[in-house]
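As you look at this complex, bear in mind that one protein chain is not there, while each of the others sits in place.
So that you can tell them apart, the chains are marked A, B and C in the order they are listed, and the count of residues begins at 1 in each.
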Amino acid sequence: MDGAPPTRDLSFAEALREAMDIALAEDDRVVLMGEDIGVYGGAFQVTLDLVHKYGAERVIDTPISELGGAGVAVGAALTGLWPIYEFQFSDFSTLAMEQIVNQAAKLRYMLGGAVSVPLVYRMPTGSGTGAAAQHSQSLEAWFGHVPGLKVVQPSTPADAKGLLLAALDDPDPVLIFEHKLLYKTKGAVPEGRHTVALGTAETRREGRDLTLVASGVMVDRALEAAEALAGEGVSAEVIDLRSIRPIDRDTVLASVRKTGRLMVIYEAVKTLGIGAEISAMVAESDAFDFLDAPIVRLGGAESPIPYNPTLEAAAVPQIADIVRAARDLAGGVV
Amino acid sequence: MDGAPPTRDLSFAEALREAMDIALAEDDRVVLMGEDIGVYGGAFQVTLDLVHKYGAERVIDTPISELGGAGVAVGAALTGLWPIYEFQFSDFSTLAMEQIVNQAAKLRYMLGGAVSVPLVYRMPTGSGTGAAAQHSQSLEAWFGHVPGLKVVQPSTPADAKGLLLAALDDPDPVLIFEHKLLYKTKGAVPEGRHTVALGTAETRREGRDLTLVASGVMVDRALEAAEALAGEGVSAEVIDLRSIRPIDRDTVLASVRKTGRLMVIYEAVKTLGIGAEISAMVAESDAFDFLDAPIVRLGGAESPIPYNPTLEAAAVPQIADIVRAARDLAGGVV
Amino acid sequence: MPDTPPEQVPFAIRHYDAQTLTRALRQMFLIRKFEEGAEAAYMRGLIHGTMHLSIGQEASAVGACIGLSAADKITSTHRGHGHCIAKGADVARMFAEFFGKETGYCRGRGGSMHIADVDAGNLGANGIVGGGIPIAVGAGLSAKRLGTGAVTVCFFGDGANNEGAFHEGLNIASVWKLPVVFVCENNKYGMSTSTEKSTAVASIADRAAAYGMPGLSVDGNDFSAVAEAVEDAAARGRTGEGPSLIEAMTYRQRGHSRSDRNRYRTKEEIEAWTARDPLPRMAGMLIDHGVLTEAQVAEIEAEVDAEIAAALDFAQTSPDPDPAAVTRDVYTVV
Partner (left out) sequence: MPDTPPEQVPFAIRHYDAQTLTRALRQMFLIRKFEEGAEAAYMRGLIHGTMHLSIGQEASAVGACIGLSAADKITSTHRGHGHCIAKGADVARMFAEFFGKETGYCRGRGGSMHIADVDAGNLGANGIVGGGIPIAVGAGLSAKRLGTGAVTVCFFGDGANNEGAFHEGLNIASVWKLPVVFVCENNKYGMSTSTEKSTAVASIADRAAAYGMPGLSVDGNDFSAVAEAVEDAAARGRTGEGPSLIEAMTYRQRGHSRSDRNRYRTKEEIEAWTARDPLPRMAGMLIDHGVLTEAQVAEIEAEVDAEIAAALDFAQTSPDPDPAAVTRDVYTVV
């Protein structure tokens, strides 16, 4: 488009780092906190070298104390700082649910609007790295169930940058789920300040026959599946959810009204995962009358993530699973 | 029924106490742990006087250390005890998610079946007591999303006793959500050993026109609403879910096939609450073809629970809300 | 007694002017009578929910806050009425909050357990034991980063000292040398559990050594002793020497909350501590050292009675929140 800022190819991790670099440079109130985010650069090297540019006073290594670290971020946000707290793995947020859910999410409400809690929690998430059951969870649905929180899940480097900067601009607590398998993926990223509005989904591919809703690492798998399906004469529309709370209702419903068929693809445990919410949201809407087939959920297995690589891959949706399920769903069509 | 054990009226709290009394008497490996469960009898007096009968070595007051307490229960269960750990309020499980979700739920799987974790977490839950946002949450959906856990939610004193004893018999970790507003409600409870199979729903009222699925405190509200609706010529079937994980799929689907209309009633935040799962479960099943109307979810407000009593009541479904929503859903029927 | 040797003159008399001392006494009366008023209204069913009274602990609340400015912060607890008044809150708006009114500090959303006065530097009571500790550390981080020179006084109870949040919070505050004064109000019990049963060390102040900070145990019913300890610790914080831990030995004359039947302590113990009531001690000290006359003390008490009566009236005649406003203030920006 004309007037669009120039872009370069960056990795997902580099795009996140660029967003933090911009924020740190723009405003002295921004601080990064987390375990080994300084000289080590973070477990996934996302904050690499930022400590050398901004100093250990603003890129702060914390002790291994997730409840304390997440809570310090709340107190700092209440009193003038804009913290970005990195959980080394989103699994470790299980130690900090108290501060995230009881404090960060509820303080503004409990105090009748007297405060805001402007902070960001960074949540490296998902399986596929052989790290087994305690380092591979997809917990976004928990936080999507909590009023007071906003939850995003980028699938591209550009959105990673845009959503992280938007999260930081937002006066309320935002969790950004970063899939570990995406950190090294590359894509065009706008230079300079670039934000993506929280709560907005993006249609990645137009289609007629069925709607595939996905987020995070599942978006690329859905797109590859859509390509394969096109070869079979099935036209799949692919929606990148991007935001888990709030969900972009309009974009999803409009697509379902058009295609009449819906499949939600997600890595988290199927039961009570985001696919449940999207299915229910459609089933209670006027789009229900446009449905030509049951709503399909392709979610993770009802098990922890196993270590063995074959089992690990079998525990979450893969491209072939998407193609197969979409083919069945489209059944009537071709 | 013939041969059915004699019953007496007990309160919900008394029924739970009787279950623990039976378990403590039956097996020396059973221990109770929690904050102020001894001489104080627990915040809701559920364990009242058990310490005098079984001693402080088996009815154990813990320090105020939920992560530690929940984790001690895991270690004890791994090594020969059958602990029942009481969270004083289920909200405080936010401090113990690590031990519940990463350890209790996953240890058996991570160790390839080498261990079982036979414990019960008791979860006083819900709003309506004026205790505000940090003491009124309904978090069952989080645990319903976690393979390795089983989750139940009784609505009657008889089921409270039966489900707690069944939970204790079960070799895997079970969470029992006890609604605080139910503790004082009375009902007929079978004497002696009485168990209710985990994972089974119960049809509380037969109906033709629509299906109301509810659990915990919402069951009585659904039944009262059904009574009112009957007066308007609307015949509502009321299913008491009882089990959140696993969900009794067959009972729910059979009812939907019969009535063609489904409304799920729950106190938790609507988004990503159990209503989402039940709606999605139906929408992806063959029962979908029997649906004559969109699936309605009547859930809690998208907010923390407020203190003011009027606002607090407005934040969760009340009988009048159920009647109104059911009337609309039945719309076509009468 | 003008001719008392200086070393026997209490710190408070030496350090504060008559106006400040009079304000302190007045605040202690205000706390006492505010809670008596709240208790009465609660017993008459005018206030719902639960309530934790600090009657008997007024000296530690007022002693800890007397040296603070509005720029300094406090984090408070479920037993936080005294802290709130000591930090300068208006009892009319506090009562209004208890009555769930729109004019309350939390617009009726929070109630007693979330009473706050952000403008005066009270970041809020907390429903989670230990929940305020990491938040206080975060406030300390802001003060240090932004160079405000403010200190944060973090109130918590003896029971809270066994929460992980205590350990993580004090350790972080110490390694980062933050201006935080940790004030543990040790009233001998966490609900029904004595410190002997809950805490593996004789004096909680001794735990300071584990965090490389000074720890001091003082008579929490002696206004002057608490004030002296906190003034010293605050000075340390302001000069960059880091946090301190102060243990104020005190006693709650009332039960833990309404549901408390005092099964865990003796009448004798309660009477012995009631005999050490901090209010007469404070009044006596001011009279002994010629700061006030008996008559002036009586006058102050009468003024306070009038203020309480007016405050109750304001609260009861204030408007209720709009019942439709359940979801307002969940987010700053929707």
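Throughout what follows, a contact is a pair of C-beta atoms (placed from the backbone, for glycine too) under 8 Å apart; a residue touches a chain by one contact, two chains touch by 3 or more.
Please read these numbers as outputs of a predicted model, since none were measured by experiment.
Shown chains touched by the missing chain in the whole complex: A, B, C. Checked against the hidden chain, the listed residues C:72, C:168 or C:219 yield one contact partner: C:168. The chain omitted from view is touched by exactly one of C:103, C:199 or C:327, namely C:199.
The residue from B:19, B:110 or B:214 that touches the chain not shown here is B:110.
If you put the hidden chain back, the residue from B:51, B:72 or B:329 that touches it is B:72.
By the touch criterion stated above, the residues of subunit C touching the omitted chain are 162-168, 170-171, 174-175, 197-202, 206-207, 209-213. Residues 29, 31, 57-58, 60, 62-63, 65, 67-81, 83, 98-99, 102-103, 107-116, 147-148, 150, 170-172 are the ones on subunit B that touch the missing chain.
Taking the whole complex into account, subunit A touches the unshown chain at residues 35-36, 38-41, 43, 45, 61, 63-68, 91-92, 95, 129-135, 301-304, 306-311, 314-315.
The working rule: only the chains that are shown with their structure count from here on.
Note: the chain lying farthest from subunit B is C, by mean C-alpha position. Averaging C-alpha coordinates per chain places the centre of subunit B 37 Å away from that of subunit C.
Centre to centre, using the average C-alpha position, subunit A and subunit B are separated by 30 Å. For the pair subunit A and subunit C, the distance between mean C-alpha positions equals 41 Å. Taken residue by residue, subunit B touches two or more other chains at 67, 91-92, 95, 132-134, 301-304, 306, whereas all remaining positions touch fewer.
Listed for subunit C are residues 106, 108-110, 114, 126-128, 131, 164, 327, 330, each touching two or more other chains.
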